[in-house]
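Working notes, structure below.
One protein chain is absent from this view; the other protein chains keep their places.
Note that the chains are named A, B and C in the order they appear, and that numbering of residues resets to 1 at the start of each chain.
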Amino acid sequence: MTDHAYETALGSSTKDKITLLGQDLAEDVMGTVGFGELAFWLATQRRPSKGETRVFEAVLAALADHGFTPTAIVTRLTYLSAPDSVQGALAAGLLGGGSRFLGVTEDCGRFLHDVLTTVDTPPTDDEGWDALALTTVENRRAERKFVPGLGHHVHKDGDPRTRRLFEIAAEEGLRGPHLELFAAIGRVHPRVLGKTLPLNGAGVCGAALADLGLPLELLRGFALLARTAGLIGQLAEELRHPVANDIFLSVDLNNRPVPPDPPA
Amino acid sequence: MTDHAYETALGSSTKDKITLLGQDLAEDVMGTVGFGELAFWLATQRRPSKGETRVFEAVLAALADHGFTPTAIVTRLTYLSAPDSVQGALAAGLLGGGSRFLGVTEDCGRFLHDVLTTVDTPPTDDEGWDALALTTVENRRAERKFVPGLGHHVHKDGDPRTRRLFEIAAEEGLRGPHLELFAAIGRVHPRVLGKTLPLNGAGVCGAALADLGLPLELLRGFALLARTAGLIGQLAEELRHPVANDIFLSVDLNNRPVPPDPPA
Amino acid sequence: MTDHAYETALGSSTKDKITLLGQDLAEDVMGTVGFGELAFWLATQRRPSKGETRVFEAVLAALADHGFTPTAIVTRLTYLSAPDSVQGALAAGLLGGGSRFLGVTEDCGRFLHDVLTTVDTPPTDDEGWDALALTTVENRRAERKFVPGLGHHVHKDGDPRTRRLFEIAAEEGLRGPHLELFAAIGRVHPRVLGKTLPLNGAGVCGAALADLGLPLELLRGFALLARTAGLIGQLAEELRHPVANDIFLSVDLNNRPVPPDPPA
Partner (left out) sequence: MTDHAYETALGSSTKDKITLLGQDLAEDVMGTVGFGELAFWLATQRRPSKGETRVFEAVLAALADHGFTPTAIVTRLTYLSAPDSVQGALAAGLLGGGSRFLGVTEDCGRFLHDVLTTVDTPPTDDEGWDALALTTVENRRAERKFVPGLGHHVHKDGDPRTRRLFEIAAEEGLRGPHLELFAAIGRVHPRVLGKTLPLNGAGVCGAALADLGLPLELLRGFALLARTAGLIGQLAEELRHPVANDIFLSVDLNNRPVPPDPPA
């Protein structure tokens, strides 16, 4: 070994054996470890329990596809334009997974985490969580900032994913501090904001991922993993029932040339 | 509805309900459908059996991470350079999933499929498969082309993933024509080529995916889905034990400026 | 120097000096070398003449922007979705620069080059070029393949860029064998195909780039360089007069959920 030894606990191989995460890939991973379980394991380097895997896969399902989002349109248009490169079409779609559309998951998980680091001991009952949540929402209001994960432009009376993810986490005994705080925010925010907003699905997914101990810096990454499966679905549907060319033409044929417009 | 109605069977939502693949996302998918199962369903618009899911997830496990591949190095270096964009780091890594490193899976699946379309009725026993495989390998040799999926630069005596994937497929009753033909190629090619080469893991994965009825145009896509999980693992490891800067410096510090060298 | 010395004639630097292509960057490149000239120089490692730079920049101008192409739409939608990452928006747009939309430039340059390698001595007059072109078009027809660069869905009576690029190349004494052969194809193809098709702008750009001695493997790259400038223009316009959200909504609001549709 030289000074350029690069350590990794992920994949490695010798002539007769392939190792992944310290396991024999062929004998102990293939056919035994599900894909969601493996993704969790790769990200944390510890094998999740069945309950953790179930919550994690529920999150991935919640985030996999939302129909004709910008990312889905982008993947279809890129495939139309460069059908020789499936990797390019998927990568282009993922590049839309930034601050606005997929960012809520990460923002919410980080936000809840930051609040939790301000308390020495987390609350142990709803009353305690409500008090912490009340301070939290009041502080955001004083800073004139939104509370991440609060509000949805379509599901105004409640995002069906939110209720269900709380339920699944409870069933598995995995309602940790991030989910508790998020639930409390849902209970108390009307007192501060004067109106009731739904806890959105992207936000509750961030809370659940944080409770699972996944790296906060990569919460967006799990949304992107889920979305990769969704984008493959979009491409498969595009192959059968193409719409990308119609989308392109609906824009191009409605272009209206105007004179250049330099800034004042 | 206008003439610009874009049909989709994937995600859609109303104020109170989110639908995915015709299912109620919250009630019937979250907490019930695993991530590998969902990815299969999204790509084919039909729910896979348990056996199909197991084979599919075994393929994803086989392809998820192979250590310091170019794609893994690229993702780590891109994250070093632009840590504000996890989506960019993942997308950059996936862009290496082209003809050379991840392409064997797709090439092998397509190749086997093309051979199978030349026969009216697939063989029903090993003897029949061997005859078809013999013609196949002879034809490739006559065309001076390689047989996709044959040979491995490290696992010269056999790729452990290959044997295992055949085993899992057999356990689930899913050894279809692509796997049968691939196995037969493994048996007969020494008669033509005069040497014994291993059936490699990337190739057997392509055969298995084709047998599962996944779209041939997107076989590379499943390798990319698997790799997305692997690349998140690479980023998580980079966060704990960074090596990207050392890799960068090992190249940059060993640069040797030379004069420009115009073509003759 | 170790065995890991990586040679480069491009950029390098010491404490007091930065070198690019063997030149002093600050003293001899900045303020002296134009951007098109520099891009040519970087790609060939030889400094182009003024005439070569003029032809090269004419090609870049021809390819920079074509309005609401898929690549432009993709860049705008990605910026809408991830405004924190300009690099992601540009990269996503470039990923559409594949075989279909930007590929003609490369395909045409390579095609002409391949034909030219079949002749020992290039023709020296129009008659000779016409004879070679006639054989070329006849061969393509016999193979039932299109001639790259021939035909345009809008400019049916002639692509204005084509005539102009021939003119500029002639003015600079740079009408080389690729352009000559392309021109001859324009003259003779009606005799074979029975109809007159225009030589399109993407094709003539490929011919001109090949005549300039730029690497054939990277002809697509120059189209992408031109397009990068165009995509920045698209983003700048999007900042002033946003349309991406309207494009997104025009698709999303016209989505029509349909039942899943498994393949037969």
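Keep in mind that, in the parts below, a contact is a pair of C-beta atoms (placed from the backbone, for glycine too) under 8 Å apart; a residue touches a chain by one contact, two chains touch by 3 or more.
Quantities reported herein were computed from a predicted structural model and do not represent experimental measurements.
Across the entire complex, the residue among C:Gly109, C:Pro148, C:Gly186 or C:Gly221 in touch with the chain not shown is C:Gly221. Screening C:Pro70, C:Gly98, C:Gly151 or C:Gly203 against the full complex identifies C:Gly98 as the residue touching the chain left out.
By the touch criterion stated above, the residues of chain B touching the omitted chain are 67-71, 73-74, 77-78, 80-85, 88-89, 91-92, 95-103, 240-241, 244, 247-248, 250-252, 255, 261, 263. Along chain C, the points of touch with the absent chain fall at residues 4, 6-18, 20, 24-27, 29-31, 33-36, 38-39, 42-45, 54, 56-58, 60-62, 64-68, 85-88, 90-92, 94-98, 102, 154-158, 160-161, 163-165, 167-168, 171, 201, 215, 217-218, 220-222, 224-226, 228-230, 232-237, 239, 241, 243, 246-247, 250. What chain A contributes to its contact with the hidden chain is residues 1-2, 4-9, 12, 19, 21-22, 44-46, 82, 84-85, 87-88, 91, 95, 213, 250-251, 254-263.
The rule is simple: only the chains that are shown with their structure count from here on.
In terms of Cα centroid distance from the overall Cα mean, chain B ranks first.
Centroids built from CA atoms put chain B at 24 Å from chain A. Note on chain placement: the centre of chain B and the centre of chain C lie 32 Å apart, centres being C-alpha means. One finds 38 Å separating the Cα centroids of chain A and chain C.
Multi-chain contact residues, meaning those touching two or more other chains, occur in chain B at positions 4, 6-9, 12, 44-45, 85, 87-88, 91, 95, 250.
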